[in-house]
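One protein chain omitted, others in place.
All chains are identified by letter, namely A, B and C, in their written order; residue positions are counted from 1 within each chain.
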Amino acid sequence: MAIQPPGGTAGGINDLYQDILVEHYKRPRHHQLLPDPELKSEGFNPFCGDRVVFTARLDGAGRISGVGFTGQGCAISQASASMMTDVLQGLTLDEVRGVVGRFRAMMQGKVLSEQEKEALKDLVVLEGVKQFPVRIKCALLAWSALQDALAEYSKSRNKLETST
Amino acid sequence: MAIQPPGGTAGGINDLYQDILVEHYKRPRHHQLLPDPELKSEGFNPFCGDRVVFTARLDGAGRISGVGFTGQGCAISQASASMMTDVLQGLTLDEVRGVVGRFRAMMQGKVLSEQEKEALKDLVVLEGVKQFPVRIKCALLAWSALQDALAEYSKSRNKLETST
Amino acid sequence: MFDPKLIRKDFPILSRKVNGSPLVYLDNAATSQKPRQVIQALVECYEQYNSNVHRGVHTMSMEATDRYEAARQKVADLIHAPSVEGVIFVRNTTEAINLVANTWATQNLGPGDEMVVTEMEHHSNLVPWQKVTAQAGATLRFLPVTPEGTLDLTSLDTVINERTKLVSVVHISNFLGTINPVNEICRRAHQVGARFMVDGAQSVPHMPVDVTDMDCDFLAFSGHKMMAPPGIGVLYAKPSVLEGMEPFLRGGDMVREVWYDHATWNDLPMRFEAGTPNFADAIALGVAVDYLQALGMDNVRQHEIEIGSYALQALGEMEEVTIVGPTEARLRGGLAAFTTDVHPHDLGTFLDQEGIAIRTGHHCVMPMHNKLGLAATARASFYVYNTNDEMDTLVRGLKKALAYFGSHALKP
Partner (left out) sequence: MFDPKLIRKDFPILSRKVNGSPLVYLDNAATSQKPRQVIQALVECYEQYNSNVHRGVHTMSMEATDRYEAARQKVADLIHAPSVEGVIFVRNTTEAINLVANTWATQNLGPGDEMVVTEMEHHSNLVPWQKVTAQAGATLRFLPVTPEGTLDLTSLDTVINERTKLVSVVHISNFLGTINPVNEICRRAHQVGARFMVDGAQSVPHMPVDVTDMDCDFLAFSGHKMMAPPGIGVLYAKPSVLEGMEPFLRGGDMVREVWYDHATWNDLPMRFEAGTPNFADAIALGVAVDYLQALGMDNVRQHEIEIGSYALQALGEMEEVTIVGPTEARLRGGLAAFTTDVHPHDLGTFLDQEGIAIRTGHHCVMPMHNKLGLAATARASFYVYNTNDEMDTLVRGLKKALAYFGSHALKP
């Protein structure tokens, strides 16, 4: 049976649930928490109950050497988390901040350059979420967790530095 | 200069401020508090600040032997208090309750018999207040105080009786 | 006669389209739509007599005050309150419950005392009590819920005991749909000398509620769930209980006399309404009550049993759908929360594309979701203007969604 996308925005729902997104939802990458992570945080949406727990480890050079997440929620929130973990590997924290900035810019409607898009890998399919503003929060859930983890980490580093 | 009553209800304002009422306001009767009163109470309208303090004494037969009031407020509230004190002299408390009932009935729009009107004396001019519903509270202020005083008195009598 | 198709004509919003399809509004437990009579009452207020109440000698102030107090009388009549003294206008159910928590409960709960709610409470009838009981050194206890979603009353007499000072129970659960036996619980509460409060947010709009018959001490409900605007709600309380309560919010209107160092309180019910009240929405609530009374609360309830049965049957026939709560429409309010293999959010978005508005999430009932091992559910909730046709649309939409997500193999 051929399923027609429902009315309204032409092909809207298919723009949202693109195959790559569904694939990430069905088989999320890095779907387990790391032991003793340097970066750790939880994202929770109090209005719908969606949750993402994020962990990452750093190597001696300060680059991300491993990432992992768990969570529960809708396809958008979980797929976004999975795709996010895919692009962080090997980045410095400043580079991570750059990715966060680019992703948020895309979700806010900014048109990205080809090069910028490349760095976001599968995440570019989340551009389709823009047509569903109420779901943008879902797409950003894991990213809020990531940002919290970064902020926590800087804070604890600062504390360490001032106390030594 | 001939003053025209303002627009709206024909002659409305003159129905309200009838000469007898103005006379009571200017020269209130029984305008001082009695010492050692059996009945005492204060009426206060929190929304406008009008106040009536009411006192009365009873003789051995349980009849009102003296009344007095003070207060401050608009012409309606103070004139109503003055007129009220005029009709209470010599009444039993049950008769007082009757007067209260008739006065309230009149203010609620009940048409009184000639006989009932007679008993209310000057108070009948307050019928004009009905056209100004927002002022009915003013006309009733002294009467609420009177009712409170009656209730207080019954309560203290009951207490006295059960304790002896 | 009760004809939802006719009733719909009174609700302008119901002719709107959403994403190209006619709106099918099934989020009534969250908030209800407003008939033109209610909207018109607001317009009339602002165009004809808007003025602050209680304080003025001028004509418009009197007109506004009269209508405001008439609305109070209508509310009293609706819930069979013996007098308007016990009808306090607040913002919503949540504020009504907080009012009792911060006055009666704070004054009367002490160390070793207990208070009782159920396991199926909305956050608004749980979180305020967590604080008051903790502060008082009292214990918050729970009437348990069976796996079928009804109260387990076998423990009624042990959970509610001589130490119990207050019992507060949701009348109709906005998640399970369950109608709780408030009369029976009220009797038990009074037996041990406890006060009894009812969260009527989902009952007062949908069925006859009689506070005199029930004998509850407090009842809270929200105007916005019963055709009135948001921003107006009601706390009903027995005047004798109110008399013993300290005021909550303080300021203009609730005082009698004020000096620099102290103040005295106004009469009931004004004592519990501080500052300029939301008189316009209260007046609109009065008009909403008129509308409901004209329909007849018995008929409203009957309609919801019928549409509820129809929905339960249709959804029940779908293998992929699991309905939460009691299975019989007579035992529940006009709503149905359910799960499928597809996450409720994704379902909600798909249905929204078809113009169907349902709610997804925990519906402010997280603890009960947790207990059932659920993070979120989808919920369709009905009102007088919903039709069986709309139920068919919902079921068609659900089937389409499940097929769509099935073809995408979205079951994780």
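Here is the rule we go by: contacts are C-beta pairs under 8 Å (C-beta built on N, C-alpha and C of every residue); 3 or more make two chains touch, one makes a residue touch a chain.
What you see is a predicted model; the values in this text were computed from it and never measured.
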Worksheet item: Which shown chains does the hidden chain touch?
Response: A, B, C
Response to the item:
Given C:Gln107, C:Thr154, C:Asn370 or C:Ser407, the correct residue touching the omitted chain is C:Asn370
Item to complete: Using the touch definition up top, pick the residue from C:Pro181, C:Gly252, C:Gly316 or C:Gly406 that touches the left-out chain.
Response: C:Gly252
Worksheet entry | Contact set of chain B toward the excluded chain (per top definition) | 1, 3, 5-9, 12-13, 16-17, 19, 22, 25-26, 47-51, 72-78, 132, 134-135, 138
Discussion item. On chain C, where is the contact patch with the chain that was removed from view?
Written reply: 12-13, 16, 18-19, 23, 25, 27, 30-31, 33-34, 38-39, 42-43, 46-52, 55-61, 91-95, 97-98, 101-102, 119, 122-128, 130-131, 140, 142, 222, 224, 229-232, 249-253, 255, 257-263, 274-281, 345, 348-349, 351-352, 356-361, 363-364, 366-367, 370
Discussion item. Considering the whole complex, not just the chains shown, which residues of chain A touch the missing one?
Written reply: 44, 46-48, 133-135
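One rule holds for everything that comes next: only the chains that are shown with their structure count from here on.
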Discussion item. Looking only at C-beta pair counts, which chain-chain interface has the most contacts?
Written reply: A-C
Fill in: Separation of mean Cα positions, chain C and chain A [Å, integer]
37
